[in-house]
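Below is one structure, written out as structure tokens; comments come after it.
The other protein chains are all here in position, but one chain of the complex has been omitted.
A, B and C label the chains in the order they appear, each numbered from 1.
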Amino acid sequence: MSSAAPTASSNSDTDTIMLAARGLFCARDDRVLFKNLNFDLPEGQVLQVQGSNGSGKTTLMRILCGLNDGYEGSIKWYGQEIEDQAANFFSSLLYIGHRVGVAKVLTPVENLRWSCSLKQAVSDEEIMAALKEVGLRGFEESPCYTLSAGQQQRVSLARLIISPASLWVLDEPFTTLDRKGVERLEQILQRQAQAGGSVMVTTHHSLNIPELAMLSLG
Amino acid sequence: MKPHRRKKLGIILFIAAGLSVAVGFTAFALKQNINMFYTPTQVAEGEVGPGQHFRIGGMVKVGTVLGADDSLKVNFVATDFVSDVPIQYEGILPDLFREGQGIVAEGEMDAAGVFQASRVLAKHDENFMSPEVKAALDAAGASADNHMPSGTN
Amino acid sequence: MTGKQTTTSAAFLATLKRDLLIAFKKKNDIVNPFMFFIIVVSLFPIGISPESDRLTEIAAGVIWISVLLASMLSMDNLYRSDFEDGSLEQLLLSPHPLFFLVLAKNISHWLVSGLPVVLVSPLLAYMLALPEEAYGTLFLSLLLGTPIMSLVGSIAVALTVGLGSRGLILAVITLPMSVPVLIFGTLAVQSTLNSQSPLGYLSLMLVMLSVSVSLAPLASAAALRISVN
Partner (left out) sequence: MWVWFFKLGSPKWFYELSGKWLPWLVAAMVIFMTIGLVWGLLFLPPDYQQGFTSRILIVHVAVAGTSLAFFPLMFVAGTITLVWRMKLADMVAKNAAILGAWFSFITLATGSLWGSVMWGTWWEWTDSRLVSMLFQLFLLLGVISLRSALEDSDAAAKACALLSIVGCINVVIIKYSVEWWNTLHQVSSPVTTDTSSPNGPEFWIATLIMIVAVYLFLTVSLILSTRNEILERERKAQWVKDLVLKAK
């Protein structure tokens, strides 16, 4: 078993970086999505992943979250492989994918109560405040199937406000949002970066955030 | 202890607890004497209630098989060398049904103390023997069976 | 990380509560398999024989097989909608052991689909002319057997959750696995009918239950990780 203490390894340069990927290689059914991909995500940065359709953006995001293990290479979280400290890593991670994780029969409050309590204790006041902030005031108790796609997206984005997670991995969070929603999300991302957290995001929008860095695929 | 270690330990303890319960109840179950058939002695000792449908397992006593000429009715005695139970059956007997063979019969006792079988199952020997070997054994008197080799069937 | 991270038992309870809530809101998913169960059982007297002697003989088997079929229909809901709306990914990314979260989902599934079947079994036993002395055994065998089905079936559902068109593959995988439960469940009832003690069979079912509680969530969790991959 690997010990919890930082290992005395040669690549000590990655020890202090929040997330460091080295030599990532991924192929799906004979097709190479990316190879020898390297990047760093330090604290306080928003990293936008760009690439054409099918260039492996979503796959990369899922690999980073540990949802997909069909890759070679190393991904380190403060100098340690994420596989070796999964529970530790998961409690600092918040992922929102294409499927936003909102059960249609439940209300926004019920959804958030569950998905947040998988990670941390949360009060109803916090949930209400977060829903208000993403512009869902008045919809707190309506079943999610009555909400539009954009509103469902907002339900999942409310988790960003509640969550203390230091790493956000967001896959196309802007697609169904209106202009006001986009602006608000940009603000939320910026706030996260300024608070020392970091964000990995895929989108085709050009983001208006000072802490932005780019990563291009394919 | 690190939190994630404690969580792993939690799973392991949970599984260990579940499996030890399983082992405990296996031991209990094996003591419960699950048997699929009664021996003639058990039947003679009255372990089976009247009108109860059950199975009886035993050996066909040598020289007791009496078949009716005009019907498929057959009478024989099942034994475990301690007690005997007379059995009546109507139907086609399995190929391996012979005197001295192990059988299992399914049915119930009638008022006269005869087991009315609705089904008779033959058990075949665990060992294969060629007729020559068998004959040699019979000649040496090493076997309790005394039937003839059956040839092709 | 903050100091307010939940304990595993809180996450377990939250998952259990959520699934019960969903079941409560989507009543069709619960009621339909249950109705299916009742209807299948009531078809047997019509298809085989209305004579009570014959029915007594097959009652335990009929009820058990109908339970197997109905539980397979209800199994389908276990992870399907969670997979489609992305909740499953959130479950997988929880810092808490997936083992216990899967267990919570299985328990909730059993509470809404297995337990009603157990509770209604005396009624069906009466309809199928099962002698009264066997009611208790049938009830206990179902009480022990249905959670086994939920736990073992969960593995197969987890393996097939990503399939677009599953058709009957779930049945092909799960039904052969339920043979031991079927055997001991019906044997327990048979032995009561033969005025023998069913304790041996029931304790063997308890053995299978404790083995599946401790090992099946492990396999389900692994299967979910594979399917979501």
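Quick notes on this structure:
The definition used in the following text is that contacts are C-beta pairs under 8 Å (C-beta built on N, C-alpha and C of every residue); 3 or more make two chains touch, one makes a residue touch a chain.
As the structure is a computational prediction, the values presented were derived from the model and not from experiment.
Contact with the chain that does not appear here is found for just one residue of B:G24, B:P86 or B:G102, B:G102. When you scan B:M59, B:V77 or B:M109 for touch with the missing chain, the hit is B:M59. The chain omitted from view is touched by exactly one of C:T160, C:T192 or C:S210, namely C:T160. For subunit C, the residues touching the absent chain in the complete assembly are 155-156, 159-160, 162-163, 166, 169, 172-173, 175-177, 179-180, 183-184, 187, 208, 219, 222-223, 226-227, 229. Residues of subunit A that touch the chain left out of view are 28-30, 70.
Basically, only the chains that are shown with their structure count from here on.
Remark: subunit A and subunit B have CA centroids separated by 66 Å (rounded to whole angstrom).
Inter-chain centre distance (subunit A to subunit C, centres taken as mean C-alpha positions): 36 Å.
Under the contact definition stated at the top, the residues of subunit C that touch 2 or more other chains are 95-97. In subunit B, the residues that reach two or more other chains under the touch definition are 4, 7.
Within the complex formed with subunit A, the residues of subunit C that make contact are 1-2, 4-6, 10-11, 14-15, 17-18, 21-22, 25-26, 81-82, 84-87, 89-97, 101, 228-229.
By the touch rule above, subunit C contacts subunit B in their complex via residues 8, 95-97, 99-100, 191, 193-195, 197, 199-201, 203-204, 206-208, 210-211, 213-215, 218.
Taken in their complex, subunit A has these residues touching subunit C: 65-70, 86-88, 90-93, 95, 97-106, 110, 113-115, 117-121, 143, 164, 166.
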